[in-house]
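Worksheet: one structure, shown below.
Note that one protein chain is taken out, while the other chains of the complex remain in position.
Moving on, here comes chain A:
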Amino acid sequence: MHIYSKKNLLALLILLSMSSCEKETNVDISKNPAKLVVLGEFNQEDDALINLSTSVFSTAKGAFPDVEDAQISLLDKNNTLIEKYTYQSKGNYTGKKAMTGQQYKLAVNYNGETYQAQTTIPSAFNLNLIEQDASSLIAEIVDLSLEINAYTFEILAKPFTVDRYYLENGQKIKVNSEAEFTELLKIKPNLEPKRDTTFNTKFSRIYIETADNRTENVKYNVLKDNSGRIFLTDKTFNGGKTTLEIYYQNLLSNTANIQYVLVVKSTDPVYFNYLYSSDLQAAKSLAGITDVPIKGNIVNALGIWGGAYVKKIILKN
């Protein structure tokens, strides 16, 4: 048989045996009733921020609709009012920082309904940076509490801008660079350099890894190769201290306009599970699988109000 005839026959047979088709189905979820979504983290480090929105993306508004006319109350464990949150904008409500080790309740009144949640701020711990180089760091946690804490580790990259100026007759005279400052100082030795540093309100989470078998990342190996968070439950060092080695790409060298911050959170268990499920959901959806359930703690509404004790260390080059 001629080679081309063979190939034609082969192609035909392969076509016959392996032929397959695809079917597409679109399920419209915009018709499902929209539910209130309450999102926020409550910690001792930052002012409280709660965002209210509703589920189901609104193509008309280009985002999830913000909820602006709700009342949010923070209560202690005995239901005593601590404060009412203040509405800022874009569905954001703010309040005071949390106190370590306290149990709190949240009540959101919206459209005549009250939605409640409760969380606990874990006890305090100390975070130390033992080692750091261009591609790894070793963080130490000292947690003397006997509670079973659940930790997350992340490194945030925060872009910032520096405006350089000096004052002359009360007026800000802008200088474009440090080099320009240096040159000016030669001419005007009494000049007092000043800088305004403005951080972008948004950050990006850099990909980090670990080889520590105690972490959920290594233990279950499902958060894909590079994850934004490392999850660690502290059964192995309860009431003591431990270290965790974290690897990253050589990104910390570029600190000119980016601040890298190691953020370690000791979280309420419900919050820990929520964060882990969120990361797993994101990882699996990349592979076309949308089967990771997420459970928050807002009764009759969606979202999470997560209690955490947070420690941050700015990483230097």
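Remarks
We take it that contacts are C-beta pairs under 8 Å (C-beta built on N, C-alpha and C of every residue); 3 or more make two chains touch, one makes a residue touch a chain; residues count from 1.
Throughout what follows, contacts and distances are computed from a predicted model.
Selecting from "Aldehyde dehydrogenase family protein", "Putrescine/spermidine ABC transporter permease", "Thiamine biosynthesis protein MoeB" or "TonB-dependent receptor", the unshown chain of this assembly corresponds to "TonB-dependent receptor" (UniProt protein name). For the chain missing from the display, the contacting residue among A:K77, A:K188 or A:R205 is A:R205, taking the whole complex into account.
Considering the whole complex, the residue from A:T25, A:T80 or A:Q171 that touches the absent chain is A:T25.
Only one of A:I208, A:L244 or A:I304 touches the absent chain when the whole complex is considered: A:I304. Residues 6-7, 9-10, 13-14, 16-30, 32, 34-35, 37, 39-41, 49, 51, 53-57, 59, 63-64, 92, 201-205, 213, 218-224, 274-275, 278, 280-285, 287-295, 302-304, 306 of chain A touch the missing chain (whole complex, contact as defined above).
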